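Only a single protein chain was left out; the remaining protein chains are all shown in position.
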Amino acid sequence: MPAFDEMTGTEGSVRPAYTELSGWLGEVPPDVLDYRRREAEVLFRRIGITFAVYGEADSTERLIPFDVIPRILAGSEWRLLKRGLEQRVKAINLYIKDVYGRRDILRAGIVPEDLVFQNPVFRPEMNGQKVPHDVYVHIAGVDIVRVDADTFYVLEDNARTPSGVSYMLENREIMLRLFPELFSRHRIAPVDNYPDELLATLRSVAPDSSTSEPNVVLLTPGVYNSAYYEHSFLADKLGIELVEGRDLFIKDEIVYMRTTQGPKRVDVIYRRLDDDFIDPLAFRPDSALGVPGLMSSYQAGNVTLANAVGTGIADDKAVYSYMPEIVKFFLGEEPILKNVPTWRCREEEHLAYVLDNLEQLVVKEVHGSGGYGMLIGPSADKATISEFRAKLKAAPKNFIAQPTLALSTCPTCVESGIAPRHVDLRPFVLSGRDEVRIVPGGLTRVAMKQGSLVVNSSQGGGTKDTWVLDD
Amino acid sequence: MRMHVSHDTVYRYETPPSSVIQTLRLTPRNHSGQYVVSWLISISADCRLDAQDDAFGNLIHTFTAEGPIDELIVHVEGEVETEDNAGVVAGAIERFPPALFLRDTPLTQTDAAIVEFSERYRSSGANTLVMLHEMLGGLNREIVFDTNPTHTATTAAEAFALKRGVCQDLTHVFISAARHLGVPARYISGYFHRSDGVNDQEAGHAWAEAFVPSLGWVGFDATNGICTTDAHLRVAAGLDYLSAAPVRGARSGGAGENLSVRIQIDQAMQQSQE
Partner (left out) sequence: MLSRTADNLYWLARYVERAEYLARILEATQRLASVPIPIAGGTNEWESAVATAGCENAFFEVYEEANEETVTEFLAFSPDNPSSIRSCFEVARTNARAVRTALTVEMWDAINGTWLELKRYGNGPTSREEFSRFLRWVQESSLLFDGSAYRTMLRSDSYWFTRLGVFLERADNTARILDVKYHLLLPEAEHVGGPLDYFQWAAILRSVSALTSYHWVYRESVKPWLVADLLILKEEMPRSLANCYENIVTNLDKMAGSYGRQGPAQRLARGVRTRLQNSRMDEIFQRGLHEFIQEFIADNNRIGGIITQQYLA
């Protein structure tokens, strides 16, 4: 079954949003495109993504392939996505508040109690904890895939420390430099206000006790973290300090940073450090990356952590399948964005179906126990399938299953010229005190290998600029 | 019993740290079998002691002492009246349903040996209380009290393999086994008044509480092989040692930390009418 193509649909005729691009691709000589592609790489190395690691032995590996052909969304498509994302993130915030508070959703039997209580990403330490302005997920990176002209699925709600937004910004910057003429043929919604929107969001959630000019900082695990580049890039764009755990300390339930002019109070921490490492007095005692006592200040309501501690309980694979019900429960609305149909192996009927159809399904291991165990039925051999069958029978609770999706494709520069490759989309949703902000577009990831559905950069995936037409 | 506790934790540093931060779970709360008559924490350094409730309802105190600090003493002193309720703990602060306490933590994760051990008692599962009592006895025979081989980061599985450990280790194994059998169990840190007349102790005590449907939470002291009595003073509850730890701290700078603990627990003089 051929996948839906973003440019030509399934019928082969060019879809309206791609009219200009398609024409341009027809005009532009292949060597010019190839030349621009190499130019883009040079630009990335020179000014962009890799400047922090430039010269490291492994710099070549860290350069994520960039494809110069943009992925385009029509204005109407984007408006649908935007409404859906706002709805979903609102529900996620209400759900997390409930899970650490009244637990109505558990009492109503909508999400099973053990799924929450026994989940490693549930943080008992957050129980009864009030967070400033009831916002838990300030920054969400929701992964969306498309299967036909009208159907977008949410694949994953990244509600902890989603990354990739620096690529969204750099990709646009590079495209503007390389293809000004292409931009002049379109009306493309800008993305470069993202840092401003992010800063406004972070400031809006400062604790009530903070000063009128809240001090926002970005907490990084340090230069050895694989996303350090993004951390320093964002801190720079936001004009805030990039701090490590050792730059901060707690005194009398207030967070301070050590500056050359003495201690300075910190009000909001955009933290890119996992829950486990954030405070050795509350979580992993061996963490040297965190701030001892941070949770005491957090509990006292004197600092905002973005995202809040314990938000993993919203993006866990096991919880994911309940998201449509969660949306209905908290908002009383039908979800605008669908979930990928998911079988919960913890439920007997679902398990039976999954066991009967392993060859067609993708089986994913949920939280904890063993990491990345995944079965892609159609491409697995018999031995692997029977191994998974045994695992499923032994511990059905640990698994969910989904159909193998035909992700949409987008024209992409490859060795042989221009060919369709599978893509997904990660828009970044910002939730502030009273406003949800979404910069139009997001990060489009593309599987560079023919037929591959894996868009992860760690497995050879690349990125594209994402254009939302202002039509 | 009216119990009098005096507890000093003394830190000495060869190179003084520039600051020390600690969170203390050292203050008992009342429940139906325990009434706190008086209780006081004092820190040898100038600092503010901030009180908060943690997620489990324990009273915690946090302080930051600024140095250079070459010696730091955390002194706890108080009197508590306790009753023997055959281990049943009623009226304590409960912030979670019992089901939460089926949750695994790195310190209480089972392994094959603990699973095998706990399965021996499943047959008596018709009556949870009987099952837990038998397991308590079994565990007390299985593991020898020994302060040498384990430390605060020893897991249940490691201690069970060593067949040796302190009250913390025995408690972790008990919790791990109980949870495996589907019985919610939690870690309690506190004090224990010895009946043999030895009042000076070098460490606090720890035991487990397990949830028995007909009775509620019941204290099981695996080290002594008994249910808790009026000799047990309950201070903090959590999922494991780390979440109920009497002291968790960090320092900035400094080196050569030397820690000593002095605990004195005796029966207070009964009050009488003048």
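Points to keep in mind about this one:
As written, the chains take the letters A and B, and residue 1 is the first residue of each chain.
The definition used in the following text is that contacts are C-beta pairs under 8 Å (C-beta built on N, C-alpha and C of every residue); 3 or more make two chains touch, one makes a residue touch a chain.
Because the structure is a prediction, the values reported are computed rather than measured.
All shown chains touched by the missing chain in the whole complex, by label: A.
The omitted chain makes contact with just one of the residues A:155, A:242, A:363 or A:430: A:242. Within the whole complex, the absent chain has one touching residue among A:257, A:294, A:309 or A:425, and that is A:257. Within the complete assembly, residues 51-52, 54-55, 223, 232, 235-236, 241-244, 246-247, 257-261 of chain A touch the chain that is not shown.
The working rule: only the chains that are shown with their structure count from here on.
With each centre defined as the average position of its C-alpha atoms, the distance from chain A to chain B rounds to 41 Å.
Chain B meets chain A in the complex at residues 19, 21-23, 48, 50, 52-56, 60, 62, 64, 66, 95-97, 99-100, 102-104, 153, 239, 242-243, 248-250, 252.
Only residues 113-114, 117-118, 120, 122, 124-129, 249-253, 280-282, 285, 292-293, 296, 299-300 of chain A touch chain B when the two sit together in their complex.
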